[in-house]
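Moving on to chain A:
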Amino acid sequence: MDRELIVAICDLTCRYADAPRDALREVSLEVNAGEFHAVLGPNGSGKTTLVRAALGLLRPTGGRAEILGRAASEWSRRDLARVVGVVPQREDNLFPQRVRETVLLGRYPHLSLFGSVRETDRAAVERALVACDVRDLSDRWLWTLSGGEYQRVRLARALAQEPRLLVLDEPTTSLDLRHEMELFELVRELVDARRLGALMITHHVNLAARFADQVLILADGRAAARGAPAEALTRDTVERVFSWPVAIKPFDGRPQMIPLRQRKDAP
Partner candidate 1 sequence: MRRWAHRTHLAGFLACIAAACGTGNRALPSGGITVTDDAGRAVTLARPARRIVSLLPSFTELLFAMGAGDRLVGRTAWCDYPPAALAVPNVGDGMPPNIEAVAARRPDLVVLYRSAQNAPAASQLERLDIHVVVLDLNQLTDLGRVARILGRLTGRERSADSLGQAMDSVASQPPAPSTYSLAFIVWDNPPIVIGAGSYLDRLAALAGARNVFHDIGSPSAQVSIETIAARDPDFVAVLSDSATQPSFAARPEWRVVRAVRRGHFLLLPGQLFGRPSPRVAQAIRELRNRLNGEGGAP
Partner candidate 2 sequence: MKYVALLSVALATVAAGLLLGPASVPAGEFLRSPIVWQLRLPRVVLAYLVGGALGVAGVGLQALVRNPLADPFLLGLSGGAGLGAVVAIALHLPGPWALPLAAFAGAVGAMVLVYRLGLIGGTGGAGGELDPRILLLGGVAVGAFAAAITTALVSLAEATELRNAFLWLWGGFSAASWTTVLVMLVYAPLPLAVIAAAARPLDLLALGEEPAQYLGADVRRLKQLVYLAASLLTAAAVAISGVIGFVGLIVPHVCRLVWGRLHRTLIPTSFLTGGILLAAADTLARTAVAPRELPVGIVTALIGVPLFAFLLRRWTVS
């Protein structure tokens, strides 16, 4: 398999206006086609900032971020949206809408200015609905869905963009075990079957370790560790980054983290 570089981030540094310190400092990351990357880190460690800067919403103060060999800031939003599909952490539902309409929004970067929805667009929507197992929900109103269904619909919308890269920002927050597992399995399957790149921000250390090919652990805007889960998720790193004692045990060839009870388990 030849390696196809989709995202190349090198020494990326970002600072928000009027902020006392960098939100992101000299972080590097490379995502290839067919790779599932997880970004871990406590709240405020710069995970979402990384995504914003990588996708050109934030101008870096140092380093560079490239998508398919072109600086992120040089992409038009429309062109970039044909290459990268994002499931943002939060979005509004100002007006009631149905599942199929929502997924169709993913086709917008492919439509011309006044152009109407063509057969190819409908087919892409259909494929995305099927891939995310939400086709049966097509005519449901968005607000009638469960949390898991809703996230799968939003993933379908990103897929309808027919991207090379999927970016998911904490997609499983507030999902129960089944829906959480289903979502991770779905992303893994898409990465393997379609050779998409995937970049997922998550708080779920163990699921990241089970599903991701590479993890990047951020702390205070810096990369605390980066590499295959077995290399990056050492006890030392995890304890330092999350400020909590843990044990790391292997399971199925991947490291799994067990948080310790500080008052009882601690040595």
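On how the list was made: all candidates are chains of the complex that A comes from, given by their letters.
Here is the rule we go by: a contact is a pair of C-beta atoms (placed from the backbone, for glycine too) under 8 Å apart; a residue touches a chain by one contact, two chains touch by 3 or more; residues count from 1.
What you are looking at is a predicted structure, and each value in this text was computed from that prediction instead of being measured.
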| item | value |
| --- | --- |
| Touching candidate - 1 or 2 - for chain A as found in this complex | 2 |
| Residue ranges of chain A in contact with candidate 2 within the complex | 17, 52, 55, 57, 76-78, 80-82, 84-86, 88, 90-97, 101, 105-106, 108-109, 111, 113-114, 116, 157, 161, 167 |
